[in-house]
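The complex appears here minus one protein chain, its other protein chains still in place.
For reference, chains read A and B in written order, and residue numbers begin at 1 within each chain.
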Amino acid sequence: MTDLIQLRGVNKYYGDYHALRDIDLTIRAGEFFSLLGPSGCGKTTLLRVIAGFEGVSGGTVMISDKNMKDVPPNKRPTNMVFQSYAIFPHLSVAQNVAFGLRTRKDIDKANHKALVEEALNMVGLSGFGGRAAHALSGGQRQRVALARALILKPKVLLLDEPLSALDKKMREHMQVELIRLQRHVGITFILVTHDQEEALVMSDRIAVMFAGEIGQMDDPETLYRRPKSRRVAEFIGKMNFLPGQVQTVGDTLDLTIAGFGAAQITPDQMPEGARTGDVSVGIRPETLAILFDGETARRHECPGTVDEVVYYGDMTYYDVRVKDVPQPLTIAMKNLIGRPVLDVGETCRIAWDDRALVLF
Amino acid sequence: MSLRIYAIAYLIFLYAPILLLPVFAFNDATIIAFPLSGMTTEWFAALQTNKSLHAALGNSLIIAGCTAVFSTLLGMCAARAAAMSHFPGKGGITGFVMLPLVLPEIIVAVSLLVILRQVLGLDLGNWTIIMAHVLICTPFSIAILNGAFGNLDPAMEEAALDLGETRWSAFRLVTLPLVMPGIISSMLIAFTISLDEFIIAFFLTGSNPTLPVYIWGLLRFPAQLPVVMALGTILVGLSIILLTIAEVFRRRGLARSGGKDTGGFL
Partner (left out) sequence: MMWPRNITQDQTRAIRLLGIPFVYALLLLAVPLGAILLFSFWTQDFMTVDTTFTLDNYREIADSPIYAMLLQRSLMVSGIVTAVTVILAYPVAYFVSFHVAPSKKSLWLFLITIPFWTSYLIRVFLWKVILGYNGVINSALLQVGIIDAPLTFILYNVNAVIITLAHAFAPFAILPIFVVLEKIDRSLLEASQDLGESRFSTFFRVTLPLSMPGVVGAVLIVFIPTIGDYVTPELMGGAGGKLIANMIQTQFLQLNNAPLGAALAIVAMVCVTAVALAFVFLNRRWLRARR
């Protein structure tokens, strides 16, 4: 894949407020890329910088190797699906979809009708062209917004929290449809979202942003399994943190973990620049397990006491106290057939595995 | 329930004088008092032949028309700026532009009179009244247009830009149609205010009086009072029609831009 968008040292100030800090970012052609982060992290600002609605205070934005400095939004090869969808209420669905064709001298006017119908068809709205825009449901508005942007065949489609206005069922449905649509048209999608699950499900790559900076940029699996910082680990999924101490760093890394004891980390899991001394050891709830009668741990086990039980139907989340560990550990257990749900106060055995450890 | 009765009684109190207008306009007596004597349309007929009345009406219509256009243009600038991003001093500047809304009209009148006559030595005319009326109508236009511009999703214009339009064509194709009902409503309100304004017009009128100034003159001659009643009946009817149209457009505008109706012009 070739590089389509390159951001180099992009900074953005609003007065004294530093909204974007030294953003370096490369997005490849045909990629489904997500900007993920809590509200106020600058992800929408970054999207609007790419669209051209916000200028930069420093750095360069290149799209298809062309510097976008002083290129207004109407001259950029990007189109946007707005969070509010911004469907023009005084126009019909077809007029909305055809809106951008007016200024495209390269497209023959005679083809407009066919293009509109094709675009509506693509988003599953064929036959809706004559409807008044204000009579549409939320999901339909979103489809119109997609058709209106995609009809112009942009190099990049920018989506600003496009699913946040929809209910849960509709949101999950549209996630799948957006992925399918993106595969179909082959256009680069850049999605802004604060929903980590949405980003994990949909994206080829994700940039996690905090306070105007990119915390980590990786594919969903790497991001989940090998977060580079505690912030990223805490923002994506849930993670337990235990104090630990690294003894030796060599081919393998040897450490002791409070409550757990000795552990060893193999070369492929070793974090960059690992040193001896105090570390924070992260472990995901689903990589821990409570051992029931007769079960034995594959690697290590240690005793604990159940502190809290949260029953979710398919899963049960336990908070378990382990001697010498400051915070109770959260453990996620599938509710398999015949497996009991423990009560608060019961003692139990915990299985853990050094392959699941992440050092910070 | 008792609140409803009170509110209705209040409305009757508000409308009492207006309701009397047609009563005396059609009353066959030169004295405006009870008991009534009989029906006549003589006073309306008298309106048709009154040359100086027609001249005054003509003046007032020109003044009201110009006032409507200019105050709405100024109001559009302010309302659009209000919907855009904040900058230091914005509140103060807007407050200053809205000041004529609460300033005693006589202050506006005398201060303009002083600067025009005494300082600049200019002759008074329709244009001096237009200038003053634009000043006092602009706050009303701003209040109405704020509703239209403020309810507009800023993403609308951005979407048009994003789809290839320039800033101006985005405004023309998207914003203007969406705020048009507000513009019409603003023009009608400004027109009505200007047509009815007396306190300032009395100070700034030149040799040709406006309609209210002319009516003021008539009020001193008891024999002319029935004619004034007839004229008033027509004016009130006209105002109500204009205001109804303005209200219809204001509501349509809110519906179009998807806003919630908070009611009223202020």
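One rule holds in what follows: a residue touches a chain if its C-beta (ideal position, glycine included) is under 8 Å from a C-beta of that chain, and two chains touch if they have at least 3 such contacts.
Quick caveat, the model's predicted, so the values are computed rather than measured.
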Response to the item:
Sole touch to the unshown chain from B:106, B:122 or B:176: residue B:106
Worksheet item: Considering the entire assembly, which residues of chain B contact the chain that has been omitted?
Response: 3-4, 6-7, 10-11, 13-18, 20-21, 24, 31-35, 74-75, 77-78, 80-82, 84-88, 90, 93-94, 96-97, 99-108, 110-115, 118-119, 131-132, 134-135, 138, 142, 189, 192-193, 196-199, 202-203, 212, 215-216, 219, 228-229, 231-232, 235-236, 239-240, 243-244, 247, 251, 261-266
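Methods note: only the chains that are shown with their structure count from here on.
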Discussion item. How many angstrom lie between the centres of chain A and chain B, each centre taken as the mean Cα position?
Written reply: 55
Worksheet entry | Of all residues in chain A, those that touch chain B in their complex | 51, 53, 72-74, 78-80, 82-86, 88-90, 99-100, 102-104, 134, 148-149, 152
Worksheet item: Residues of chain B touching chain A in their complex?
Response: 153, 155-156, 158-167, 169, 173-174, 177-178, 256-258
